[in-house]
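Removed: one protein chain of the complex. Kept in place: all other protein chains.
Every chain is named by a letter (A, B and C) in the order it is written, and numbering of its residues begins at 1.
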Amino acid sequence: TKSFEDVRCKCICPPYRNISGHIYNRNVSQKDCNCLHVVEPMPVPGHDVEAYCLLCECKYEERSSNTIKVTIIIYLSVVGSLLLYMLFLLLVDPLIRKHDPYTQPLQNEEDTEDVRSQAEGAAGRGNTVLERVEGAQQRWKRQVQEQRKTVFDRHKMLS
Amino acid sequence: TKSFEDVRCKCICPPYRNISGHIYNRNVSQKDCNCLHVVEPMPVPGHDVEAYCLLCECKYEERSSNTIKVTIIIYLSVVGSLLLYMLFLLLVDPLIRKHDPYTQPLQNEEDTEDVRSQAEGAAGRGNTVLERVEGAQQRWKRQVQEQRKTVFDRHKMLS
Amino acid sequence: MNNPGYCSEADCSTATDTVEITGVTLDCSGTEDSPPMRLESIAGHDTPEGGMMAANGAPKMMDLPDEPAPGVGTYEDFNTIDWVREKCKDRDRHREITSRKKESICAWIISISDAFSGWLVVLLVGLMSGALAGAIDISAHWMTDLKDGVCLDGFWFNQEHCCWSSNETTFQERDRCPQWKSWAELITGSTSGPFAYIVNYLSYVSWALLFSFLAVSLVRAFAPYACGSGIPEIKTILSGFIIRGYLGKWTLLIKTLTLVLAVSSGLSLGKEGPLVHVACCCGNILCHLFTKYRTNEAKRREVLSAAAAVGVSVAFGAPIGGVLFSLEEVSYYFPLKTLWRSFFAALVAAFTLRSINPFGNSRLVLFYVEFHSPWHLLELVPFILLGIFGGIWGALFTRANIAWCRCRKTTRLGHYPVLEVLVVTVVTAVLAFPNPFTRMSSSELISELFNDCSRLDSSKLCDFSNVTGDPFSGALVDRPASKSLTLAMVELCLALIFKMIMTVVTFGMKVPSGLFIPSMAVGAIAGRLLGVAMEQLAYYQHDWVLFSGWCSPGANCITPGLYAMVGAAACLGGVTRMTVSLVVIMFELTGGLEYIVPLMAAAMTSKWVADALGREGIYEAHIRLNGYPFLEAKGEFSHKTLAMDVMQPRRGYPPLSVLTQSGVTVGDAQALIANTSYSGFPVVISPESQRLVGFVLRRDLIISIENAQKRQEGVGSTSQIFFTECTPPPSPDESAPLKLRGIMDLSPFTVTDLTAMDIVVDIFRKLGLRQCLVTHNGRLLGIITKKDILKHMAQMANQDPDTILFN
Partner (left out) sequence: MNNPGYCSEADCSTATDTVEITGVTLDCSGTEDSPPMRLESIAGHDTPEGGMMAANGAPKMMDLPDEPAPGVGTYEDFNTIDWVREKCKDRDRHREITSRKKESICAWIISISDAFSGWLVVLLVGLMSGALAGAIDISAHWMTDLKDGVCLDGFWFNQEHCCWSSNETTFQERDRCPQWKSWAELITGSTSGPFAYIVNYLSYVSWALLFSFLAVSLVRAFAPYACGSGIPEIKTILSGFIIRGYLGKWTLLIKTLTLVLAVSSGLSLGKEGPLVHVACCCGNILCHLFTKYRTNEAKRREVLSAAAAVGVSVAFGAPIGGVLFSLEEVSYYFPLKTLWRSFFAALVAAFTLRSINPFGNSRLVLFYVEFHSPWHLLELVPFILLGIFGGIWGALFTRANIAWCRCRKTTRLGHYPVLEVLVVTVVTAVLAFPNPFTRMSSSELISELFNDCSRLDSSKLCDFSNVTGDPFSGALVDRPASKSLTLAMVELCLALIFKMIMTVVTFGMKVPSGLFIPSMAVGAIAGRLLGVAMEQLAYYQHDWVLFSGWCSPGANCITPGLYAMVGAAACLGGVTRMTVSLVVIMFELTGGLEYIVPLMAAAMTSKWVADALGREGIYEAHIRLNGYPFLEAKGEFSHKTLAMDVMQPRRGYPPLSVLTQSGVTVGDAQALIANTSYSGFPVVISPESQRLVGFVLRRDLIISIENAQKRQEGVGSTSQIFFTECTPPPSPDESAPLKLRGIMDLSPFTVTDLTAMDIVVDIFRKLGLRQCLVTHNGRLLGIITKKDILKHMAQMANQDPDTILFN
């Protein structure tokens, strides 16, 4: 069930004799997508119609405007929420965590990732759901920090 | 420089109204290969020509009759000479060689091919050109015989 | 001792070595008929990936001290996998499932689902990548047009879709309609005039700046691995390297989002390379759904190979070309089964993308072309010239870009990645706007350049002065250039220079950036310029002997669009050094076998010229710049060195650190681990005989010892470690012995010291080894690791061997 707006038959007619080029556009089914049905009003007299129509090129095209709409809206909302989260991490998070004594040393740790993630795994397996989410977030943040150090600061990779 | 016979423009016109299908064939250049130039006499009155021509399909084709002629003649002569040689080997050769004492034992030899071809190589490096050709021919015949034994008699391969 | 037959009693006592003290006769439980099944015991337990050691089944461990500790058989970050070991693990797993198949219906279902999980995972990869590619296409199109204006009918429509059903479009301006408002129109109310131009200019630059700033900030904040093209890293990963997180969920999300932003910002970059990365992320994430692929690094790389094919398939709408790209350019281990699956996945992805139909014309790419004008044999000369141009450009680009990237890596420039992106964006946008050929997106530019001028076209490139010829033939005949075409040519020349310079500084910035589209744009511009020049030459000089054969006046004998296509292929080939896959991709873009010979001629020439000017393609150059441990499968190693010249330890250095199969205490082992940094230790019968028994990986040894100290009672630092099949009965005064035969590789690869290095390199490449032991007359002499080989190859090529950073 295509929406009425989502199909078109587009005929491009090039300049012919003294008629300039023109583009015709109509909502017709694929079967009817030819010059005779689409080009209206016909700019040439009857006996010239066939010759004119031979020059025109008609293409039947479909789209889904819903797909476009949904895609763009999802895209924008995801980017928007990520931006908000980024601002949160940048501005609000340091304020909250300023007095938290346990994140700081971990960031300077130069141990292998494994050992840390083990320790983290144990820590992440806390009691409440909140603590677990907290743990997972901490772990993720550390990973991103590690990546940032590798890529942006040390230029060890991807340069 | 294509020969005059080696190009054609072939238009196939399907049945149209009460005119039966027809095939038109003309020697024209690629540029002129279209319904208007090839279909003569035009079976429909003037205002129907375009409609009729739209249905016809014209194809420009080229060939090289010399290539065909040469290929077929070469093919036939090669096959012919091989057949003659085969007949010679089958009928005349045994008669000539009946008393030749040195081909017979070699054929029953079951040694590896290598040693034989070495011996043969030494034998083939005879004095005159004729002897060499003779030697090469003998060697080749033995190889074919070996192949024939493998493929046709022992069915060791290619079955 | 004349009988070399295998004897398991002999294994424990007499077969050790003849000089060894044969005092302790051990109690052996193994009989002749049951050889030790190492493989079973290693892989019987599916160890989950990475650092789950503290977790599961502790009581079970007490009963089965021979069972390897969890974590054994996994790899650390930035390490290379051992393909042979991984494949063995998988075969064992497979065997186990097959053997259980007949036990119950459940097991039977498991075995069936296991058999089909390979197809299922590539199906899912195809679907997901196709959908993502469609979303990226739609969003990027919309955002690109957002720099110009906005649609009043619905802000989510791009310009074309805004005027989708409008009847007010004209032949000249096909995408203009009242519903679409440019920013000048919205702000000032007028569409022309200098003020409107300035407003449009400013809005263009500011949107570009905003998009690129968002892109680089998101990358920096959430997934630094999402930047760049990703193909060099994927090549390395497919060759067996491990970069944790490189193909993760966050990378996928951020790469998808920022790719759209980066493309829309008008920077000189394309989405094709990053799409390969996106598809590989999909592959990696979907692998986690299936045990078979989650637990096995080698199997997972099969899926990633298929995913790489999927990426190119959706990027160019060329499924066959994608598979060949994966085979020729990216993959390392590509068995036939992967070929089939890649092809299937590539088809599924192309089909998905087509059903999404992002461009509304049932095509998968913007620059799909369809023309069938013939070409003349003499035209091969300009095509080869284009090939030479492409080769020179490829080599120059590689050098310039590598120099720039090295500069970014080492100087202060690298400290300001965000600023760099912003500056480049501003420069690009400011320079691009005045020129219509650079203002439009690169894909559109390529599409316009590829198009042959027909009567239906209204492009500036097709604006010839007096059109004559048969009105019934669709194509136009050769014709003289008009003023406006001459102007367009000048603009194209400027666009060429602009693209060439900007691409060099853009590729490698900290945003997702592909290389295919800019390279193709450069080539297409050059090709179109040459094509138009040829056309004019043929028009004005049609009585030359050269042209008289094929170019009569009034005939259409030169197709500038074809020249653009050939030029694009040549430049892309020069930069990436693809040949077959490139030709097949272009063939699928045009759908006609007619042009395969020109394309092949240009691609081959380009590759040869580029190879003559600089050995490496851009991806290899980036791999080397970053020092990834990538053992190139293409080139031949042709130096006359032997294994003993490469092995560690070199002559004169202290001997290899080895373990003996018995008599080593836990304390000794821990000291060895602490004092050395080798990633593995050979196990020998005795230090005197140096007869090789097996090989133990450092990581496995550490994990096993820690595990045993935790779980097993009585294991202290004086406990003896046994790698033999049978341990002596523990005397009550000693601490408990530690049996570690299970973690030892009983079939380490060995070569003799006199083996030529080319053979060794071949073995490493083809079998995917991580290390190989060197023996002399049966005595252990040294070890060769992949890193040693890479260092040796760098040394032989007169490069600094210390650039190889990873194991």
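The rule is short, and it goes like this: a contact is a pair of C-beta atoms (placed from the backbone, for glycine too) under 8 Å apart; a residue touches a chain by one contact, two chains touch by 3 or more.
In this text the structure is predicted, and so the values were computed from the model without any measurement.
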{"item": "Options C:106, C:336, C:545 or C:674, residue touching the unrepresented chain", "value": "C:336"}
{"item": "Contact with the hidden chain (one of C:72, C:656, C:669 or C:701)", "value": "C:656"}
{"item": "Full-complex contact with the absent chain, from C:221, C:261, C:692 or C:721", "value": "C:692"}
{"item": "Interface residues of chain C (partner: the chain not displayed)", "value": "1-6, 15-16, 18-19, 32, 35-40, 84, 87-88, 91, 94-95, 98, 319-320, 323, 327-328, 335-337, 339-340, 343-344, 347, 350-351, 579-580, 583-584, 587-588, 591-593, 596-597, 600, 604, 633-634, 636, 638, 640, 642-645, 649, 651-653, 655-656, 685, 687-693, 746-756, 758-759, 762-763, 766-767, 775-782"}
{"item": "Absent chain, residues of chain B that touch it", "value": "5, 8, 12, 14-16, 20-25, 27, 51, 54-55, 57, 59, 61-65, 67-69, 71-75, 78-79, 82-83, 86, 89-90, 112-115, 117-118, 121-122, 140, 143-144, 147-148, 150-152, 155-159"}
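Here is the rule we use: only the chains that are shown with their structure count from here on.
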{"item": "Interchain centroid distance [CA atoms averaged], chain A/chain C, Å", "value": "22"}
{"item": "Euclidean distance of C-alpha centroids - chain A vs chain B, Å", "value": "60"}
{"item": "Where chain B and chain C are represented by their mean Cα positions, the distance between them in whole Å", "value": "49"}
{"item": "Per-residue overlap in chain A, given as positions that touch at least 2 other chains", "value": "51, 54"}
{"item": "Interface hub residues of chain C, defined as touching at least two other chains", "value": "none"}
